[in-house]
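This report concerns only the one structure given below.
On to chain A.
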Amino acid sequence: MKIGVFLCECGGNIADVINLEQIRNILESKGFFVRINEHLCSDQGCKHIEKCIREEKLERVVLAACSPMMHGKRFEDTVAVLLNPSFFEIANIREQCAWVHSSDEATPKAIALIGAKLERLKSAVALDKIIIKPYNEAMVLGGGVSGITAALSLANHGIKTDLIEQTGTIGGHMVQIGKVFSPGEIAVECALCSLAPLMSDVHHHPLIELYDRSRLKRVAGSRGRFEVEIERLPRYVTEDCLGCGRCMYACPVHVPDECNLGMKLRRAIYIPFPQAIPPVFEVDIEACVGCGKCLEACDIGAIDLKMKKKAIMLNVGAIVVATGFRRFDLGQVKEYGYGRFVDVVSQMELARILAVNGPTKGKLLRPSDHKPPGRIVMIQCVGSRDEKVGNSYCSKICCMVALKHAAFIREHYPACEIVISYTDMRTTGFFEDYYRHAQNLGVVFIRGRAAEVVEDDGILLVRMEDTLSGEQLEIESDMVVLSEGLEASDGTIEVAGILGLSQREGGFIKEEHPKLRPVETDKKGIYVCGCAKGPKDITESVLEANTASARAFEYITGEVTLETGGLSDDEFLAEIDGHLQWKKRGERVVLAFLDREIGYRCADAIGAKRLSYPANIRIVMVPSIGVVKEHHLRYALERGVDKIILGMHDNFDLEVPEDIEDRVLKYRVYTPYFRGLCEVFERVV
Partner candidate 1 sequence: MSECHYLFKSCILGAYYPEAERCLRVVFDRLDTQYVDDPAQSSCTGHGYHSGIYPLKTTLEVNRRNFSLARGKGCDDIVTSCVTSYATLKEMKKLLKDPIKIYHGLEVLYEHRNEILRGLKYNLEGIKVVTHHGCHYTKIFYDDVKAGDPERPVLLDEIATSLGGEVLDYSERSLCCGMGFNHLLLDQEYCKKIARRKLESIKKVNPDLILVHCPGCLLTLDRFQGILKQEMGLELQIPVLNYTELIALLFGVASDEIGIKTHHVALEGVIERIKE
Partner candidate 2 sequence: MRRLAIGKKISSREVLEDLRAEDIGLLRCMQCGRCTGGCPAAGVFEDFSPRLVMHELIEGETENVLKGDMIWKCGQCYTCHLRCPRGNSPATVILILRELSLKRGYSKDKVKEIAAKCGVLMWKKGVNFYEEGSRELPDEAAYEVEDILRRSGYEAFLKALGVDLP
């Protein structure tokens, strides 16, 4: 294998410090083809490289020059005309050598750096690029407001979209919440009034295929070519259904209605709510006693109790996950007595009580005796900001939900007092107006998280410390409303598992980068939006849904480059070996694994500022610090590396086993804080 090495003088930047002649002699004696050039990055320099590769039939090339961050792209383009990009490496002998070491240290280090690259090239495998067109179809998982928005947006851009919803209707939680708060104005709007037209658009859109009662089962393929298996449960009613409801009246079975959180009853054959999409009745087969009365009642024979579940295969180019949240299980906080006291309810239950289509037809009556409450105490942060239940995060919307309900009640039932026991009121941005509005309406805010709810002589007592006066209080109340937090829905957790997406606390799906790639997941072609990603309100959910659909659209309509090869384990280990090859007896070598985007640039900046550090620090660039695995660390240490520095930043943590803990230093790198890195280099040695 014929390997060429090009040494750049970089004017005098390199040549004044490093003895390039000496390096040439050593390398030539080992059989390499070596040239020294004044400016490799000049036109003339690049032509020279090209000419040598051609004439000398070089198979692999090392350039020893400035940082690849400087002219790497230009050199790669030059070499790529004749060689596979994998067969070309740059040894950074300027920023990470000539500029940071004295002459007598720099020359041996330069040899070691070049040697490491030569070693690596020997085991390099050709990189192949395959360009594919993604399947021209998208899939949206979850039919809440996020999924509806994403599906409509994709379809409106001409992409055929499959919307997968696990229940019998789309709409998600927004259907239940009744009235909605919005930023910027205090008006409380009707949730269903704004959602129903969108649901209907989904139903009528020629490019949207709605799979109700369906769930994701399996996914094969990746990157623009997802082969997805969906399981669709039967409705037991065909699409011919006219929605007349005769069957329902005939049905003798009464079961709790999910939509009203069990506060109302429904039949075994039912439609969740009149505006449900698809507008088709369904049979709750678990509840159905098989009496056949509905079959008799249906004029058009739309009911088929023998329907079977189906497996459906879909090929899609991108997937948007919008599987939403689940409300915190309030029973976990025993001291508030949810489940024990009928008049301790959740905010969602209160929403149903206040809803005109709810169990009390919108009248504020408490569950136990259907009397209007004289005082309601709301307890905030239940299941949020509570390490005891495992959720340390803030659920973000519950302060606003409480204010919305409190203000509504004060406006419509002025005789009912409202006390809110809060930890902090979090009403960011223009939501502060709601806070002020509720205050103006006489809602009483007492700071402190309620400790317990007890019942005494038929009255509920909320015990808390008023932390602003330090006094222990016992607040009488007729009804207690717990502001439940949000957790990832079971569907979200399930889908994250099937698709292999990273999750965070609460089970929410993690984005690739919290700022710059907020709707991208760590799997290419898979996006996430709405409450599947974290607690948020409708406005934010819709914003994210639109962003996710735009990214999915770009992905589907673009090209996907699949690269095979890249940094293989062999190459990586070979580079480590290379660093040790020139190690003198007793010399200590410290390897610093730095990622391309942050750590490596940070190290370059040390050179650019002409600071200095010991020459036995050897920097190995990795595409991302995540590629460094435990076995790499062990390999290096066993082969004689003294210590290892891992340049850490967000989203990555490698558990370093105890036995090598003292030899592996994790250091958080920041691009502008190169001095810190430099100090670490000095400290380690």
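Behind the choice of candidates: all candidates are chains of the complex that A comes from, given by their letters.
Simple rule for what comes next: a contact is a pair of C-beta atoms (placed from the backbone, for glycine too) under 8 Å apart; a residue touches a chain by one contact, two chains touch by 3 or more; residues count from 1.
Only a predicted model underlies this, so the values are computations on that prediction, with no experimental measurement involved.
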| item | value |
| --- | --- |
| Candidate from this complex that touches chain A, chosen among 1 or 2 | 2 |
| Parts of chain A lying in touch with candidate 2, wherever the complex brings them together | 374-375, 417, 419, 425, 435-436, 439-440, 442, 444-447, 459, 461, 463, 466, 468-469, 471-478 |
